[in-house]
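One protein chain is absent from this view; the other protein chains keep their places.
Read from first to last, the chains carry the letters A, B and C; within each, the first residue is number 1.
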Amino acid sequence: MSEDFVCPLDWRYGSKEMKELFSHENIIKRYAQVELALIQAFIKIGLTSEEDVENVKKAISTIKAIEVDELESKIGHDVMALAQLLTERSGDSGRFIHFGATSYDIVDTAYALIFRDALNIIKSKLVEVIKILASYSIKYKDTIMIGRTHGQHALPITLGFKFANYVYELARSYERVLDMEKRVIKGKMSGAVGTMAGWGRYAFEVEKNVMEILGLRPHEISTQIAPRDGHAEIISVLAILASQLDRLALEVRELMRPEILELAEGVGNRVGSSTMPHKENPVTAEKISGLAKVARALTLAELENIPLWHERDLTNSSSERIILSHQFLILDEMLNSTIELLRNLRIFEDNMKKNLELTKGVIMAESLMINLTLRGMKRSEAYRIAYDLAKKAKASNMDYYSVCKDDENIKKYFTDDELKEILNPYNYLGMYEQLIKRSLDYASKVIGEELNFN
Amino acid sequence: MSEDFVCPLDWRYGSKEMKELFSHENIIKRYAQVELALIQAFIKIGLTSEEDVENVKKAISTIKAIEVDELESKIGHDVMALAQLLTERSGDSGRFIHFGATSYDIVDTAYALIFRDALNIIKSKLVEVIKILASYSIKYKDTIMIGRTHGQHALPITLGFKFANYVYELARSYERVLDMEKRVIKGKMSGAVGTMAGWGRYAFEVEKNVMEILGLRPHEISTQIAPRDGHAEIISVLAILASQLDRLALEVRELMRPEILELAEGVGNRVGSSTMPHKENPVTAEKISGLAKVARALTLAELENIPLWHERDLTNSSSERIILSHQFLILDEMLNSTIELLRNLRIFEDNMKKNLELTKGVIMAESLMINLTLRGMKRSEAYRIAYDLAKKAKASNMDYYSVCKDDENIKKYFTDDELKEILNPYNYLGMYEQLIKRSLDYASKVIGEELNFN
Amino acid sequence: MSEDFVCPLDWRYGSKEMKELFSHENIIKRYAQVELALIQAFIKIGLTSEEDVENVKKAISTIKAIEVDELESKIGHDVMALAQLLTERSGDSGRFIHFGATSYDIVDTAYALIFRDALNIIKSKLVEVIKILASYSIKYKDTIMIGRTHGQHALPITLGFKFANYVYELARSYERVLDMEKRVIKGKMSGAVGTMAGWGRYAFEVEKNVMEILGLRPHEISTQIAPRDGHAEIISVLAILASQLDRLALEVRELMRPEILELAEGVGNRVGSSTMPHKENPVTAEKISGLAKVARALTLAELENIPLWHERDLTNSSSERIILSHQFLILDEMLNSTIELLRNLRIFEDNMKKNLELTKGVIMAESLMINLTLRGMKRSEAYRIAYDLAKKAKASNMDYYSVCKDDENIKKYFTDDELKEILNPYNYLGMYEQLIKRSLDYASKVIGEELNFN
Partner (left out) sequence: MSEDFVCPLDWRYGSKEMKELFSHENIIKRYAQVELALIQAFIKIGLTSEEDVENVKKAISTIKAIEVDELESKIGHDVMALAQLLTERSGDSGRFIHFGATSYDIVDTAYALIFRDALNIIKSKLVEVIKILASYSIKYKDTIMIGRTHGQHALPITLGFKFANYVYELARSYERVLDMEKRVIKGKMSGAVGTMAGWGRYAFEVEKNVMEILGLRPHEISTQIAPRDGHAEIISVLAILASQLDRLALEVRELMRPEILELAEGVGNRVGSSTMPHKENPVTAEKISGLAKVARALTLAELENIPLWHERDLTNSSSERIILSHQFLILDEMLNSTIELLRNLRIFEDNMKKNLELTKGVIMAESLMINLTLRGMKRSEAYRIAYDLAKKAKASNMDYYSVCKDDENIKKYFTDDELKEILNPYNYLGMYEQLIKRSLDYASKVIGEELNFN
């Protein structure tokens, strides 16, 4: 029976710490934590005592999710089932349990707590990814390689420069999470339609007390539930992050092709294929790309949860039971896998050099054009010349330099030494070093930690 | 620990029979079943014996999913882990285990078996839904009610006519499943890149034997895997069905509004709210609508699985572990819930009559226009007259008949008795009866079972 | 030919000002504006003169999109075609046109300008929506109506309170746009692979000059293109806003049902149906809900644009030609329609009162429970009593007060006057007034404009 799971998040993917946050058991515990905060909030307005709080706390410690499920199966309401169990086990101290509250005061506030913890896990793993990438940016700062656009060779870059782009992109996601947190880590204690009617004149005090106990700020106003634009923001911000990790995984998968082999996922003693003994596959990177597809798709489901009816309908409930846990666990698995992928990444500098030379220098055509223009030619004319020479080089399978040096036009403009300098890719890396620095500085500022170890 | 699940499909939604199909344990069993079929297929070509088959069968019966997981965690490959365990436990009979096959020969063929069973469950529950709707179509054939477009009162229909539309729509989904099955319930036994190279000249015989044993037809050609357009078709066909069930649930949710109250979800002794003792909520219908959002979203993820690289990449694997099981279990839960919703549906014929009269007869304006036209007026002019009278009736809060009968224009065309007949909604139900019949006849033909019990 | 459009954004939806931003013609103009900024940026580093700038400016004024298209059809590259035309028409001043730049330096920087303008339009229309809603929040502050959850009557609220929720929700979207702008209104002037190699040691000065001229900040680092997480953020933030407007439109559509009729879209002399002269339909609200579906869906396409290959591939180009223009124009149309919908909104306070009383007082069951608890009863017991009385009232079709006042239990706790007060919905509106204020204060702060006109 222990393997009787249908969801891979229950047996295969996700870290222990993230799973614990979204397990059925823990969600019930968080609900109970909010119910307890409410009992505690009542002390100051004279409805409950410290002793009541202690008794309810004890009652909570006895409750199992399965008991809540069983009672729910009878009465058809999960939070009500929990409240009823708590009341039964708290004796007289249970008198004010759930008093004035609606289920979603409990649910949405509990989820604000879960989101806070879950986003902390996400942020901390994301920082780890950024740090590894930043350290690689520095380590491979000067490792020259070809930059590729459209899958074709474009201009030289360095491996550190490539990594620094990911540092920047992922730091943007980190920043997005920070911006988002102020809108979504918010409690809700406002009763059945948001008016707080159940607590009479004490309402704001109840809200204030509960939020202080739990360390949350409240929504300014609400219906029965917290506004779902926040939930959709969480899911879409995570989907953006997932797609960025997908891009990084895709980079590795592509550069690991045997014809390219500039980067490779470390495979250790892992078997590649059940039938092809020679196979070594980037399965971790492929897992990352695969899960990103689900992360993207779930965005749609949560966007559909925004247009609920009036003071709320319940259609967000069943869908969010899947969406919320799955999106966080998928990201958690993706981040863990990315850390593993990066830590074990194999880097083939020799192949980078070899590939850089693969197209026999035509990648320096822009440099030639630039220098012709600087020497007085119209850029458009210079383009045409550099273009024709590149065509000629390719057609004759010759080196670009060889074709250029015999060209009458070129000779008029440059000495042979000049031409060599112009066509040397090492001279055409632009501001890569300063740009790496700019990226790392930005990321340092965003994550509040120094990344530039130089 | 038993509640340590994160996915609601593992503790809350889905039937036992469907869960069993998609449980980790069962999927491993199905893999083993295909491995066994392969061993059996080898008999005819002289590689294995009946005894080998028996021995492998015994070995299979000893294997637990968790053992496969443990071995996978060492060697990094699940099907390989299974094959290795089987080999170890089959003694000499294990010599040809997995011989010539690639993992996805096993995986995709096993899933074809799972799809067949899962689609049978879906079809059988869908037939159940259609049957209940068909019986209601007949039972409430003449129960008059208002037809609504844009949420506004349009023209009279009958409740049976309304249900018959759902019969037709859902029968179309049934037909879609049938059409689809011929493309997706197909095995794949073609080796690592689809050429069948491992089995030499016996390849087609191996394929034929395996398929006969399992009762499947093979794909005509394949890469390492079955083409994913089929999987995307499954997921999207189920998403269409989910959206149709959503439409039905939405119908109930809307008509259960207390201001309308023509239909209502039966709530029994279920509690409606944790804080509002009077609440009775359509939570089953809302669950259906909620899950439909996830079913729609998952379609996107599977569409992204079609453009895999070359002879395949692995990015479909992690995503399909979620998509396939979840889509079937979501639909399973939705169908079960729809059956429950329909069986316990409460029908308020009195309110239907009351609501029919709510707008004081202006809903018969079309009938007036039609009859004016038949008496010789231009339709456009008749429209204008019927429109002005409707405006007048609404402005003065009068009955349409009363406004009409005093109108000089109308008097010229109709006697009072004629006018009464024209404005009587019971006379303006059109071909509802024959259309119900047409719908049920179509559905009968599609599902191969007589639905018209009259 | 003038109606030979296939896209409704070209003949039906969207404002003139937004269309202008995304028209093919204007996009070319913006490209030219960035090319011009580059020529101007070169002055300070001694490559060009003010006169060159003037000549290029003149050349730009002569260029038509159709000419660019024609040249593109020959050479297969749109920005190249533009640069070529500009060069041809600028005489000697065209020597440095496009010098050192790659196409996407032009495209992505031009789009940053377009996004800035387009987001300003969005923000200004969103403020308009928020202002109308805020004014209604105040005007209808005390207009009592039933709050609805699950489509069922829950507890009383006020219409102003309902509107104030939308104020809060939409102000959150405004805030999201502000947070986003710092990541997405960023120029990119970094050459073919992002290293800025073409401008040699002047690179940062070129970037700085261009950005100052255009009033943009640059990306810290980039590949050939600006990172697409920013584009995905724009599209998803707009999809969230679209879904919020959908929620508001849905509110009107539902409350306009003739059985409810608390709000209604103003229809003026609009015809409701081509065949039913009496029809008045909320077609503007329905258009809003309809377009929201497309806005949600487009999010997925842009999320898929994040994982591009290496220093970029071109698959974002064709898709973004559709996604970007469509998402902004869809939102533009939705905001315009929402403004129109709200301005012409009809409000039926009498029906709100009538509906409030529809369920004969059982909506006050929570209030009864609260007061029983405050008088010493356990909340759970009080729930049960209030629940039984509600059931009794419903079963007997009696008024909740009448059922309660004869109940022995109730009599023990409350005098008849007390009971009347407890069951009076006007006494059970909680902190609605202060919550409206909180919402408006928050929104005021976010949009930087005072909304609380009291």
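Note that in this section a contact is a pair of C-beta atoms (placed from the backbone, for glycine too) under 8 Å apart; a residue touches a chain by one contact, two chains touch by 3 or more.
Since this is a predicted model, take the numbers as computed values, not measurements.
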Item to check | From B:T143, B:T223 or B:N351, residue that would touch the chain that is not displayed | outcome: B:T223
Checklist entry - Hey, which of B:D52, B:D108, B:D313 or B:E333 is the one touching the hidden chain? => result B:D313
Checklist outcome for this item: Where B:Y31, B:Y168 or B:F414 are the choices, the one touching the absent chain is B:Y168
Checklist entry - In the full complex, which residues of chain C touch the absent chain? => result 2-14, 19, 22-25, 28, 64-66, 69, 75-77, 79-80, 83, 98, 100-103, 106, 191-192, 198, 253, 267, 269-276, 281, 283, 286-287, 289-291, 293-294, 296-301, 304-305, 313-323, 325-326, 329-330
Checklist entry - Where does chain B touch the missing chain, residue by residue? => result 83-84, 87-88, 92, 94-100, 147-151, 154-157, 161-162, 164-165, 168-169, 172-173, 175-176, 179, 183, 190-200, 203-204, 219-224, 227, 229-230, 232-233, 236, 239-240, 243-244, 246-247, 250-251, 254, 289, 292, 296-297, 299-300, 303-304, 306-314, 366-367, 370, 373, 377-380, 428-432, 434-436, 438-439, 441-442
Next on the checklist: Considering the whole complex, not just the chains shown, which residues of chain A touch the missing one?
Outcome noted: 149-155, 253-254, 256-260, 271-273, 275-283, 286, 300, 304, 355, 358-359, 362-363, 365-366, 368-369, 383-384, 386-387, 389-390, 394, 400
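Here is the rule we use: only the chains that are shown with their structure count from here on.
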Next on the checklist: Among all chains, whose Cα centre is located farthest from the one for chain C?
Outcome noted: B
Checklist entry - Of every pair of chains, which is linked by the largest number of C-beta contacts? => result A-C
Item to check | Type of chain B:chain C copy interface by residue overlap (half), same or different | outcome: same
Item to check | Separation of mean Cα positions, chain C and chain B [Å, integer] | outcome: 33
Checklist outcome for this item: Here the gap between chain A and chain C, centre to centre from mean Cα coordinates and rounded to Å, is 24
Item to check | Junction residues of chain B - those touching two or more other chains | outcome: 253, 271-273, 275-276, 281, 283, 286, 300, 304
